[in-house]
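Got a structure for you, written out below as structure tokens; questions coming shortly.
Removed: one protein chain of the complex. Kept in place: all other protein chains.
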Amino acid sequence: MSRVIALERFIGHIVRDAEGRKLGHLHEVRVRREGDDLVVREYVVGSAGLLERFSLAQFAREVVFIFGIDRMHGYVVPWDSLEFPEEGELRCTRRAADLQRFSAERPAGK
Amino acid sequence: MKKILGIALGIVTSIGGFLDVGSIATSAQAGAAFGYSLLWAVLLGTICVIFLVEMSGRFSIVSGHTIVDAIRKRFGFAGFIVPFAASLLVNLLVLASELGGICVALQLLTGIRFQVWAIPVALAVWLLLWLGTFDVVEDGTALFGLVTLCFLVAVFTLGPEPRELAAGFVPRLPGEEHAHYLFLAVSIIGATIAPYLFLFYSSGAIEDKWDKSYITPNRYIATLGMSFGAIISMAVIVVAALALKPEGIRVEEYEQAALMLVPAFGRWGFYLFVASLAIACFGAALELSLASAYSVSQAFGWNWGEDLEPRSAARFSSAYTIFIALAALIVLSGLNPMKLTLFSMAITAVILPLTALPFLVLMNDARYMGEHVNSHFSNIVVLLIVLLAAILAVVAIPLEIIGSK
Partner (left out) sequence: MKNIDLVRDVLDTQVLDREQRPLGKVDGIALELREGSPPRVAYLEVDGVTAWRRLGERYARWAAKLARHWQREGHPFRFTWRQVRDFGIDIEIDVDAERAAPFDLEHWLREKLIRRIPGGR
């Protein structure tokens, strides 16, 4: 059974962990090439950054990043640990504590 | 040798293209009402625009993107759509002001009401874009724009007191009319740092296929071009201060501004003013229309380019056609051209952060800029000036509206 989703509609959406705690927003989907296919390796769930939503506050935060005043934090969620339900928020099937964390000085991307 | 010629042409283009209806209107009013005391606003705006234009060129050279294309890619469709829409709206108002400027110049010349000229003028602007190429537009603007040097000549003829002049570069509130002073300061900054300027510059860099060898020439073009252009803007303030203020002539309409070159040139001064107004606005109208069409095309990934025949870039050509038509309608509506210009400039200052901040983020993103990311100094300069202008504008615009009731 497979399902096709429009990924662009989930970018920036809130991701919660197995205990319902907010992990962050879906920032990035990392894929690797497998022949002619692109296959998901992991998802990046970050704390801040402009994502599919216009927000002056977020712009301000990005500018703050530029001066190295704050950092972007987040989690790396392996491909088998994120669910895209038909309705409701994105769900990570692991707890935050079990996830690999990262911290970036300057925002690496969207 | 070719590079030096290129730099020279770039500088001349920037001079000729610097003065537009916004600079003329705000500078004329500023000089007539407050003498030299708003020169600092032109200086502040110019410093900021030099940084922005240099960054714009450097960005396109290093990243291979135009700014609009990159803003969408970096922030996503939903993240970029609001700044994008806002900048298009402001562009439209400013284009209507530029077309209005040409129409007013014709009204001054012939006595025929400016609205009557709206359609012929719009048609002329459109025709040049339809049949011309990027180089023709650029070089034409540059060459004819040099007529605005007459303001500089007038300054030397009228001989201002250097020490009084210098005092104008220090911001100081006048004895009265604080709200109007602030409003003009904000409008001057908005007129100087027009976003379409640096967005257009970025498209131009791509259209001219600038490579990394242009990084240094770009710096010269940005600095010298904008500086010389600013000097002409300042010249307008000085001439207005010397010619109009002592007579108590306030610039409420362009008719009064047209008198400012008479002391220096006699009867010819009137015609020089009219010619400067018409030519400066015509060049700006061409650039604005193109800049808006570039923005839309680059945002949606369409083929674009002034060098392409309209048939090969129908969406791009339709974009500037519709834009010019809408602007012409605004002029036809009979809105006071001077008031429209001043408010458009002030609104530009308000909207400026929406375009400048995302651009600033891009300039610090190593994935686009590699080792050519911004220095902290550049970031701070642009950030401070842009935010200052926006805050002042938010304060000054309502005060001006209340004050003029």
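Going in written order, the chains are labelled A and B, and every chain counts its residues from 1.
Quick note on the criterion: a contact is a pair of C-beta atoms (placed from the backbone, for glycine too) under 8 Å apart; a residue touches a chain by one contact, two chains touch by 3 or more.
What you are looking at is a predicted structure, and each value in this text was computed from that prediction instead of being measured.
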Among B:Ser27, B:Ser87, B:Ser317 or B:Ser344, the residue in touch with the chain that has been omitted: B:Ser317
Candidate in contact with the missing chain, chosen from B:Trp40, B:Phe77, B:Phe169 or B:Tyr271: B:Phe77
Touch list for chain A against the chain that is not drawn: 1-9, 11, 27-33, 36-41, 52, 79-80, 84, 108-110
Interface with the unshown chain - residue positions in chain B: 63-65, 69, 72-73, 76-78, 81, 127, 130-131, 300-304, 309-311, 314-315, 317-318, 321, 367
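Keep in mind that, in the parts below, only the chains that are shown with their structure count from here on.
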Inter-centroid spacing, chain B versus chain A (mean Cα positions, whole Å): 40
In the complex with chain B, residue positions of chain A that touch it: 8, 11-12, 50-54, 59-60, 62-63, 66-67, 106-110
Residue ranges of chain B touching chain A (in the complex, touch as defined): 74-83, 353, 357-358, 360-361, 364-367, 376, 379, 383
